[in-house]
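Here's the structure we're looking at; comments come further down.
Every protein chain except one is present and positioned as in the full complex.
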Amino acid sequence: MAIKCGVYKTTYEEDEAIWQTRVSKFWIGVLIVALLAFPFVFQGSKYLLHIADTVLISIIAALGLNLLTGFTGQISLGHGAFIGVGAYASGYLMNQFGIPFIGCLVLAGFITAVVGMIFGIPSLRLKGLYLAIATLAAQVILEFIFIRSRGVTGGSQGLLISPASIAGFQFDSEFKFYFLALFFAVLAILIAKNIVRTKPGRAFMAIRDRYISAEIIGVPLFQYKLIAFGISSFFAGVSGSLWAHYIGIITPEHFNVMVSIQYLSMIIIGGLGSIYGTILGTIFIVLLPEILRAISGPLSSSYPILIDIFNALREGIFGLVIILFLVFEPDGLAHRWKMIKNYWKLWPFSY
Amino acid sequence: MAYFSADNGGDMAADTFPKLLMERALQYGQKKTALREKDLGIWQSFSWQVYLEKVKYFSLGLVSIGFQHGDKIAVIGDNKPEWIIAELAAQSACGYGVGIYQDSILKEIAHIINHSESKFVIAEDQEQVDKILDMMDDLPNIKKIIYYDPKGMSKYEDEILAHFPDIMALGREYEKDHPHLFERNVEKTEENDIAWICTTSGTTGLPKLAMLTHKNLISMASNLGKFDPKYESDDIVSFLPLPWVGEQMIAVASGLLFGMTVNFPESAESAQSDLREIGPHVMFSPPRVWENLCASVQVKVMDASWLKRLVFNAALPIGDKWSDYKFAKKQPPFFFKIIYYLAYYAVFKALKDRLGFTNIRSATTGGAALGPDTFKFFHALGISLKQIYGQTEIAGISCVHRDNDINPDTMGEPIPETEMKISETGEILSRSPAVFAGYYKQPEETAKTVIDGWLHSGDAGYLTPEGHIVVIDRIKDVMSLIDGVKFSPQFIENKLKFSPYIKEAVTIGHNRDFIIAMISIDFGIVGNWAERHRINFTTYTDLSSKPEVIDLIQAEAEKINKGLPENARIRRFVLLYKELDADDDELTRTGKVRRHYVEEKYSEIIEGMYAGLDSIKIDAVIKFQDGKTSTIHTVMAVRKV
Amino acid sequence: MEHVAQSLISGIVVGSIYALVALGFVLIYKSTAVINFAQGELLMFGAYICLTLVTVMKLPFIVSFVVTLLAAAMLGFLLERLFLRPMIGEPIISVIMLTIGLASLMQGFIHVIWGSDTMVFPAIFSQEPLRFAGIAISQVYVYSVAAAVICLLLFNLYFRFSSSGIAMRAVANDQQAAQAMGISISKIFAIAWAIAAIVAGIGGILIGNINGVNTSLSSFGLKVFPAVILGGLDSIPGAILGGFIIGILEALSGIYLDPLFEGGTKEVVPFIVLVIILMIKPYGLFGTEEIEKI
Partner (left out) sequence: MVKNRVGDEAILKGEEITLSFGGISALMGVNFSVKKGEVFSIIGPNGAGKSSLYNVINGFYHPQRGRVIFKGQEITHMKPYEIARLGIARSFQNIELFKHMSVLENMMLGRHIHIKYGLFSSMLYFGPGRKEEVIHRKRVEDIIDFLEIEHIRKKQVGTLSYGLQKRVEMARALCLEPEILLLDEPMAGMNLEETEDMCRFIVDVNTEWGMTVLLIEHDMGVVMDMSDRLMVLDFGESIAEGTPEEVQKNEKVATAYLGDSDGVFLGR
């Protein structure tokens, strides 16, 4: 059933708009105000602001992964390494050549896109699980490069990176960085949304659903798979660049296979093929360990001997939560949200 | 002009539709939307200025190909802007026309075109054009067939065909040599000119052509508007057949008079969702539409989850009680008001949105009586549904409920400038400026219908002390059992039809010992019910003969009997093996049962039921749309209630 | 030269364990189309159970070995029933993710119970190395390879001749047809997981005897990917061969490449080879190519 009684479109532009009713536009406005007010309200809590910054930076990379995996159907187990490419590239460019932050960020995006496309070449011939494992290879190989090419990455000692600054303004605190991250996260969300509702997005989904018919109606498969890898990696690179300038020092462990897995769990728990779900999933996965820590924290401080056990427990619970989610909410949070919305949209009917 | 609504400037002299159109175009120009049509996925809008231009050039185009004063057009097709543009264009050229129901049988179409002496046929698309072309030999008057949907038409080379925009182009050319002709023509139109012909079902089976003047239609719209105001900001959705007088009243006459925006749905299949997109402020429909809406709600609730059902079932009685207060014109107690508003926000508000009635202000029903339960249902939702009573011959309306005076058992009170009385034989008579100019070329029929200016309705009825008209039934339909007990079959049938499972019912009992009913089930809803109860069935006939289904209807009938007087209850019923169908002449085109025809057709069954048989064997021939026939052998069980 | 031979031998030993783990992996993939990221954790589980039985319960090794295998079978069975069964029909990626979740869950679980310190098996095999053509080989190596080869042979026989083995092959070939023949798919799924857990358990015990037992054993799960892809995801002989090749490749890269890259090439070379192989043969050396139909 369509949105609401009394909403009629007189142009195609209106019909294709993202927010179609005045009510939804109103709530978007409220949300934006709330997001802008957030750091002022929680100015005192560096911890909360740090989590918020992490969520915002991660959303960008998660969107990239969902474009590739959720929308185009190309499973990637190397996303963490791609984020690393962006982080190192950005840091290196700034340290070595003194390129301003924005330049580093954009260049990092492009460099990562190129690297991603190179590792996307096997997708020409590989499908499904074979491709997944090829991307795992990308992860391992890139990780190796991070550790070994000390000249660029600083190896396992890490690379020191100066904070982001635009026109002399330094984003050197959690509070200040929040606005930078928010800007790029919102931009990334809008760009991702626009991609999926226009020509390339439709081609991606066609490849995901039925690549044979996609090709027969004129979609060049290889070109679009590469584009998907490129866009996905671009997002990863930008996210990596932001992360690098935010955190100040990066080491290869920041980009290991566990990170790739975390990003996968974000999009799966949020909802494959859903922009909205990506955001929910990212929030969930970033918050989950924090919540577990918040619970285990007081306990482990009273029983210091058990710290190790609590750490292990956290890992186990993380796995368990993912399992439970997959079993009971296989289509992700976005799907659940849609069901809830539909429940009210159709109320008191069911169809 | 006494019959002019004050809201629209009393001193304006526009007394015909073309003049009204020019006035509206002058008043609103490009600023306001006159017509909106869902086409190619979006609502394409035309301003009043554009509307006028289209009418102008089509009118001139008609003139250029030989349309003369007093000539007629016939229009057949779906509701589209072209339909009313053609209507106004004919009027602007000092002529008029007649609308033909699309599903009419060919014989009827030919009769209407020939009897009205229409020179031009405006046919929507290939389908309608084919119908006309097939009958060309029998239609000597036709000069041109003008179609407005060109799909599939390119392979036709017949000279008699023309595309709607091409005629408008001709009009544009014609204007160069005949400047101001259109304006002069419009100037010549007079209020007592015939504006349009509406067909009404005749006694012989062929329709009669009722001529309505501009004055008839405008005064009707204006007087109705005094009781049921309409504003220029209102939207209406035109989805009922335009040949019907009701659609002429609202979409054409009221639309022009009050400057409302008329919206046309994209296709018949999407009419319901298109209506919801627009969310009209004004809607006038025959009972069938309201009944279907009500039934669809019941079905959808039945299929909803238990929690939704629970909430709905809790809210509905509250709404019904609210309606009772309203009908009794009593203020509900404060506490009850709170409960109602809770129910309203929990259920009814959402329901209104789902049905497309969020903005509805004026909701009316007419053409037949609407069952009180359906009435109650819509009032429970907070939709002030009102009954309209009238005949085609009085431009559709003589009385209506007033906003604070709604009684589902009556038809309301006469609108301004309308007098009503009951004749000695108990017949309802009415007189107003809207009483028609007569049947086309049937003066003797006209003389029988209008006597001394009084329109004889053929309905039996009475006046309540409050001045409301109550209609019992068609005079010839009021019946009495052999013991003298009077009953109205229509009343019982409406009760039966309120059940979502029952699509149509015919009750019989005149000069008999008791009342029986022949019921046809609603295939969709009962089929759905059967599926949920794991009852296998193949066809309509098969489903109707399932004992479980008969049990289901029996339960419904027993419920309904409780609301009927002891001595006028249904005693026996059968489920018919087919749906009543207008194509089989069992219903009129507007969906009313042709009682006598049905009684005759199913006499075998009726006699069987009165003879006390438990089951009746049927060998019937069924005709399909494509002309094929097949024979049905079935056994119908007779149930006692 | 002796150094090279030694490395090669240890490569073969490790390769035999890869082959075992890969066997279980392919088995699960073939019969249930699931890629199991928890294969390394299954291996670790086997190692810890056996170790506990030997050191804490003081059971004889052979007894511990058998009990471990039973426990592993139970675990495989349970995992399938509890977690994998509800995922039937979900997209591949969700199922992959589920096994990743399982891996994380088992990691945490093992960590909580056994801690993170490395534990060692008591010397079960004689410390005296055997000598072949002048090359000393520790006995535990010989037993490991022998055990691995025996297992591989046994399972080969099992698939060839036992009715459930044949049924499993039938399911792998064509689920629907197998179902039509009256084979219970869910039973086959459970057996596949049980066997996969058993072979991983054996691998775990063997490697535990060589390297000691700690939580880093789970990295074997990751290593199995190059092996299976090399052979082709759905080919059991391919997986076994792939296991050996990767083992040897690691050994060789340790000798020849590590000096050039400051070590650590063992980890990455198999994956580089994997990418190269895939570019040349997209379905691995022995994998079956899907024929596209519309």
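Letters A, B and C name the chains as they come in the text, with residue numbers starting at 1 for each one.
Criterion: a contact is a pair of C-beta atoms (placed from the backbone, for glycine too) under 8 Å apart; a residue touches a chain by one contact, two chains touch by 3 or more.
Note that the coordinates shown come from a computational prediction; the quantities given were computed from them, not determined experimentally.
Between the chain not shown and the residues A:44, A:151, A:218 or A:304, the one that touches is A:218.
Interface note: of B:266, B:393 or B:493, the residue touching the hidden chain in the full complex is B:266. Residues touching the missing chain, restricted to chain B, are 39-41, 151-152, 154-155, 266-267, 269-270, 273, 626 (touch as defined at the top). The chain not shown here touches chain A at positions 2, 11-13, 15-16, 191, 194-195, 197-203, 205-206, 209-210, 212-221, 227, 231.
Keep this in mind: only the chains that are shown with their structure count from here on.
Of all chains shown, the one whose average CA position lies nearest the global CA mean is A. Chain pairs A-C and A-B differ in how many C-beta pairs are in contact, and the one with more is A-C.
Per-chain Cα centroids separate chain A from chain C by 33 Å. None of the residues of chain A touches two or more other chains. In the complex of the two chains, the chain B residues touching chain A come out as 36, 41-45, 273, 276-279, 300-301, 303-305, 308-309, 311-312, 347, 350-359.
By the touch rule above, chain C contacts chain A in their complex via residues 29, 35, 83, 86-87, 90-94, 96-98, 100-109, 111-112, 115-116, 222, 225-226, 229, 233, 261-262, 264-265, 267-268, 271-272, 274-275, 278-279, 282-284, 290, 292, 294. Of all residues in chain A, those touching chain B in their complex are 1-2, 4-12, 14-15, 346-351.
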